[in-house]
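Mind looking over this structure? Questions follow.
Every protein chain but one is kept in place in this view of the complex.
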Amino acid sequence: MDYQEIIEEVYHQVQNLNLKGNVATYIPELAEVDPKQFGIALVDLKGNVYGVGDYQVPFSIQSISKVHTLTMVFHKFDTQLWYRVNVEPSGNPFNSIAQLEYEKGIPRNLFINSGALVITDALCSKFERPTEQISDFINEISGKNCVNINQQVKNSEKSHGERNTALAYFLKSYKNFDNPVEEVLDVYFSHCAIEMNCVDLAKSFSFLANDGFSIFANRQILSESHARRVNAIMLTCGFYDEAGEFAYRVGMPGKSGVGGGVAAVMPHKFSIAVWSPELNEKGNSVKAIKALELLTDKLSFSLF
Amino acid sequence: MDYQEIIEEVYHQVQNLNLKGNVATYIPELAEVDPKQFGIALVDLKGNVYGVGDYQVPFSIQSISKVHTLTMVFHKFDTQLWYRVNVEPSGNPFNSIAQLEYEKGIPRNLFINSGALVITDALCSKFERPTEQISDFINEISGKNCVNINQQVKNSEKSHGERNTALAYFLKSYKNFDNPVEEVLDVYFSHCAIEMNCVDLAKSFSFLANDGFSIFANRQILSESHARRVNAIMLTCGFYDEAGEFAYRVGMPGKSGVGGGVAAVMPHKFSIAVWSPELNEKGNSVKAIKALELLTDKLSFSLF
Amino acid sequence: MDYQEIIEEVYHQVQNLNLKGNVATYIPELAEVDPKQFGIALVDLKGNVYGVGDYQVPFSIQSISKVHTLTMVFHKFDTQLWYRVNVEPSGNPFNSIAQLEYEKGIPRNLFINSGALVITDALCSKFERPTEQISDFINEISGKNCVNINQQVKNSEKSHGERNTALAYFLKSYKNFDNPVEEVLDVYFSHCAIEMNCVDLAKSFSFLANDGFSIFANRQILSESHARRVNAIMLTCGFYDEAGEFAYRVGMPGKSGVGGGVAAVMPHKFSIAVWSPELNEKGNSVKAIKALELLTDKLSFSLF
Partner (left out) sequence: MDYQEIIEEVYHQVQNLNLKGNVATYIPELAEVDPKQFGIALVDLKGNVYGVGDYQVPFSIQSISKVHTLTMVFHKFDTQLWYRVNVEPSGNPFNSIAQLEYEKGIPRNLFINSGALVITDALCSKFERPTEQISDFINEISGKNCVNINQQVKNSEKSHGERNTALAYFLKSYKNFDNPVEEVLDVYFSHCAIEMNCVDLAKSFSFLANDGFSIFANRQILSESHARRVNAIMLTCGFYDEAGEFAYRVGMPGKSGVGGGVAAVMPHKFSIAVWSPELNEKGNSVKAIKALELLTDKLSFSLF
């Protein structure tokens, strides 16, 4: 059985399960998305693309972009950054400020909001035009000019951004934030408002399945050792408060976003993006997670 | 024995105890204050003033001003405000953001920073020129143009204000903050930077010992019932994380500030202000608290 | 207007308000109590008794007995005990174990379960037959053999006592518990299962309104200074997570129990017990609290 058959089978099995969830409602743009949409795109290490359902429809990748921004500063900062943010899974919701206080301004990991803000802050220190350079980078590793920043989504996030603003000032009070809050938040909301389809998103994760080398950019994006470490971080921290459950049921390094997308990799095999807007109460797409669980059950290889 | 003799005796007993603490250091203006200063002023209900030590030296009243701002909105808001802030003692440090998250954006009481920000926000909604009107109000109830806002202190607080800014945005994320953050913080830092001496501060608390009537303003500032309630709040919440200890050892409603001041009242008897810059680890003046403890031991009346 | 008229007026006003709550249900004996019962007894400093409603019906005093046990060790331990338990109001539910962990085995105050267990442990160290001696003590200060330990309630509490057992072992792990857990819990469940009526309960609190002297025992129970301190503790910590609210609305030192009773004092005036089984969500009797609020509104004197 080849990948195309498998993802189609998974697609239909999930559709038949009639899973229910709720689309994100904190901004109108996400609330208005058609909740029925569901797509899967798998990209193998030769660049072959397999797709099913709404896999060519662009969607808001939201927090999945945190993997891209992390990658952009990973090779530049290496050790320095580890004094500013940890890599431990969090036992609290993604936007909790309590744990940040308890841990004295050092975010518990890179994917909770406070940690991602530190990464974006570091990125603003290193790049002249950070927002454009993030787009350029993702375009490069997807092998295509595919990135579109939805300005309406960005503005909407901004106008509901009090909590992230609070997190940024809180980090600043602990001297763990170098650039002006407004400036960093603008970059942060921009990269969270990126829209891509499943194919391009899966391609942009390909280097993580390939020991750091992107066949689309045709260059080594991260060293082999760094690529493995990003995967380790995704496995332990990529699914908010549900990372353990995802490792347990699926066992692939991945990252989810509140737009209903999940991007994941099976090292040395393939990268994959699944999208469906309805979320479970932990903020992860119900269909995407089920699809990945069924997929790993069907495949003869596993991380473990 | 009259009040003058008693406070002099208390003053000398405290001086002999050789108590040690640390002055606040988060802003240079407070760090540079001469730590040896110590003054007591007691004002009875007829307006007689008794003083000892540095009781005529102006100092930064800091959080003590939160009693004044609370009073200014107490009669205007009454019931509405209670949906926005509680009156329960806090088991956490005065600037904790964790508890605010746990209680979903409703500050636990009016004197921790988040609660005081709600009060200042309410005040900004009700007054046109809030900073001036706060000064005017305190001048009125002290019977003298005594209020001076130290601009250097204010600017210093502002430039170290990230944590309060975080609290304000966090409140805003819970829709518990109506005005622009910058604007409210400017008023907040202004009233915290007020300088007064012990005499004027004690006078400004006189109405709370007198069922709401200020003999200096010659008018009813709060209703009898409201004045009692402000006293109840001071007793349970006036000393940060040490309110229980203060109630236990002293038993007077009062409020302390990080500048080393304490203002307190013995209902139907007198109001008092004590000031000495060295603080214990809870942020309360070591000498002021000891003085008030010795004072209530010597006096034949007590709250309890 | 005399006390009898006032409490009758209060009684009828409260009855007309049709307040609703829920009786405690964690043990069958409390769940089966007739929820409509409501009684008030006030005892002045001369020993005159004023009563209305079900003021002569015995009820389970539960946590109110913690004031009696505290009194029994207060004069014996004084300073030593303060290393083992604090007097700060708690921002958490009465049986929280989290705060105990956060504060490294030192209960935040004497009335939350962990703190009361430390007191009962101290009592077990000092008395040979602690359970009997608690009964003897309460009988003495009520001036009557009125104490009955309801064995069914005690056994029921015991068979649902896992959480208190956990608290005791947790205290032991911090070396803040001297006697065998089983033994102390037996005494603890015994004193919580004491039944008394409003009159006797009010009499047993009389010494706290009278600078430590009990007219029923005809002796000084606590020094004047200690009596004041017990009152201060009741004011700041006597009503679980609602102590601030009670101080604010009522302003009397008091202690509530999950059986629906409240005992309180107006220093130098009277002691009072109010009982009605329906509780609010904080575990305090809705009618008792309302009655005390109306009472202090009607009386011309106040703590503040």
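Order as written gives the chain letters A, B and C; numbering starts at 1 within each chain.
Everything that follows uses one rule, which is that a residue touches a chain if its C-beta (ideal position, glycine included) is under 8 Å from a C-beta of that chain, and two chains touch if they have at least 3 such contacts.
Model, not experiment: these values are computed from the prediction.
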Visible contact partners (per top-of-document touch definition) of the missing chain: A, C
Hidden partner chain, touching residue among A:E5, A:E32 or A:E88: A:E88
Where the unshown chain meets chain C, residue by residue: 96-98, 101-102, 162-163, 165-170, 172-173
Touch list for chain A against the chain that is not drawn: 86-92, 99, 108-109, 225, 227-229, 231-233, 235-237, 241-245, 247-248, 251, 253, 267, 297, 302-304
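Everything that follows uses one rule, which is that only the chains that are shown with their structure count from here on.
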Chain contact topology (line, ring, star, complete or other): line
Maximum centroid distance from chain C, chain identifier (CA atoms): A
Approximate Å spacing (C-alpha centroids) for the pair chain A, chain C: 55
Centre-to-centre distance between chain B and chain A (centres being mean Cα positions), rounded to whole Å: 48
Residues of chain B whose C-beta touches two or more other chains: none
